[in-house]
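Shown here: the complex without one of its protein chains, the others still in place.
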Amino acid sequence: MAEKKISIPSFSLPPRIDQVGVEERASRFTKRSIKKETKLNGLFLTLNMIDLTTLEGKDTVGKVQQLCYKAAHLHDTYPGLPHVAAVCVYPSMVATAKKAVEGTGIKIASVATAFPSGQSSRNVKIADTKFAVQQGADEIDMVISRGKFLEGEYNFVFDEIAAVKEVCGEARLKVILETGELVTYDKVRRASDIAMYAGADFIKTSTGKVTPAATMPVTLVMLEAIRDFYYKTGKMIGMKPAGGISKSKLALHYLVMLNETLGSDWMNNQWFRFGASSLANDVLMQLEKERTGVYQGKDYFSID
Amino acid sequence: MARLPILKTYKIYVGGKFPRTESGRFYAAKNVKGELLANVCLSSRKDFRDAVVAARTAFGDWSTKAAFNRGQILYRIAEMLEGRKAQFVEELMMQSATKPAAEKEVDICIDRLIYYAGWCDKFQQIFSAVNPVASPHFNFSVPEPTGVVAAIAPQNTSLLGLVSLIAPVIAGGNTVIVLGSFDKPLCAITFAEVLNSSDVPGGVVNILTGKPAELTPYFADHMDVNAILYCEADAEAQQMITEKAAMNMKRMKFYPTMNWLSESAQSPYLIMDTQEIKTTWHPIENIGGAKAGY
Partner (left out) sequence: MAKAKNNTLTLKFDTARVYAPAPESKSAAKILPQYDLFINGKFEKPISKKYFNTINPATEEKLSMVADANAADVNKAVKAARNAYDKTWKNMPGKERAKYIYRIARMIQERAREFAVIETLDGGKPIRESRDFDVPTAANHFFYYAGWADKLEYAFPNRTAQSLGVAAQIIPWNFPLLMAAWKIAPALATGNTVVLKPAETTPLTALKLAEIIQEADLPPGVVNIITGAGATGAAMVNHADINKIAFTGSTAVGKIIQKAIAGTGKRATLELGGKAANIIFDDAPLDQAVEGIVNGIFFNQGHVCCAGSRLYVQESVYKEVLRKLKDRLETLIVGDPLDKNTDIGAINSKEQLANIHKYIKIGVAEGAEMYQSNAAIPTKGFFCKPTLFTNVAQSNRIAQEEIFGPVLSIQTFRTDDEVIEKANNTPFGLSAGVWTDKGSKIFNLTTKLRAGVVWANTYNQFDPTSPFGGYKESGYGREGGLHGLYPYVEL
């Protein structure tokens, strides 16, 4: 795509999103009936789109190593399974994770910028990002300053994202909007636009630490923002719903929504990720059920 | 040897569960012959306090349900009551009703629930208005449920008074705490079982048994209750209620002369007794077309 000159719109113009209409449209995606080979392909794709995540205060080297093994060996008794897209950890665990996934093709994503609250100084956030990048992170998941956003300081939010992007180097930047704290779809749309124009490679719904996290309507609003941005600028932006997606059926609804909003170019893990910790096993259970014809139980799938 | 039957324990109904009274107290409900009917909970003001919390918690969901949904739930209560008719007739007879009177009482309750089920998504159409104000505004008035309602059921019936009192309250989207009849407490609790099996969310209806004289003052002065309903022809009690209700401007409704057996005891006006009216204004700009407004 030839680089167009991107003119930045005024962020104080209120976006117009009708909540009832969004939720009706989102609910209609769930009426699609995904069966047979469409279901199988969808389940494989889902696995390959997962950012397997551990973001606990109590994470240790051992925990992260085990998670990374699981990431590359989801269920070895089922041949031909894809691996997950990435493992997502705190900056202090990046080096451990990077070593553990060596040779697998799995990316390491690191949260940064005083995740999850983002309530800290610019310097700390930049230093946090630089550290993660230097430790080997392929992707950075940053948080926006929700407080500043709600104060109406849109330029502040914009500049912060641009500054973080600058120190990302080769790493791709995901910008977490924390939609649960923004509450309305108008605000989510505005935050999405700010993030994309400021240089985000991905926009992401949530930290997973706040309820509600990802929902289908909120994801739809963000996908439509990405679509408008693409038509205006020619630039593709990725999307990641995170938190609250633990069942394959729901993940497949999301894929339908992606397919029918942005089309086939986005249907791969370069441009779409699921931020999830327990989704993978549910997908594995569905795959086993398709293969064997019987409903599965949790005891047959390793936790990590 | 004849089979020994299991005796029923009559607990109270709060938040969708059947706890015992936190006070541990009971009273012996007796029939006219002085025979023991059952040991029934003598509820305390703390039980009432807990019930108010449950009702307040349930109000958000119940009041925002689609009106027709409430109608379907009330219809379901009627279905369940119809299925349990024999049990209620038996309990009424234990409490000294004749069989024909008992059957009539249960039939009226079932039909009354269906009556109010039908009102859930219609009373708004009768009692709302679009007001033709002189300024260029769209102006409309609609009823809204008042909130948490505390009710003392008519004391001389075991079932009919209670059902007649609370059906319009919940049809209108409110949640309720109701104190059953002291002398004839059994059906109130068995009715709780019907509610529990009818898709009625926990906390929408809370049912206590106990002494009206003890509990009515607390029903009247609780600061998180929006309305109180009282049915006895007791002027002193009414005065006490009115004075205490003034503390938070609780709405009060007294029904001392209501004949619960008659058709006049059911009407959409009883729904409106626990509704507020909200009026909203919005400008209408005037561009093009023939000038008009509402």
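Worth pointing out:
Note that the chains are named A and B in the order they appear, and that numbering of residues resets to 1 at the start of each chain.
The definition used in the following text is that a residue touches a chain if its C-beta (ideal position, glycine included) is under 8 Å from a C-beta of that chain, and two chains touch if they have at least 3 such contacts.
What you see is a predicted model; the values in this text were computed from it and never measured.
Remark: the omitted chain is touched by one listed residue; of B:S23, B:T57 or B:Q72 this is B:Q72. Of the listed residues B:A28, B:A86, B:A246 or B:I284, the one in contact with the hidden chain in the full complex is B:I284. Against the chain not displayed here, chain B makes contact via residues 67-68, 71-72, 75, 111, 114-115, 117-122, 125-126, 138, 268, 282-290, 292-294.
Those residues of chain A that touch the chain absent from the view are 16-18, 20-22, 24-25, 31-39, 224, 227, 230-231, 234, 259-260, 262-265, 267.
What we mean here is this: only the chains that are shown with their structure count from here on.
Between the Cα centres of chain A and chain B there is a gap of 49 Å.
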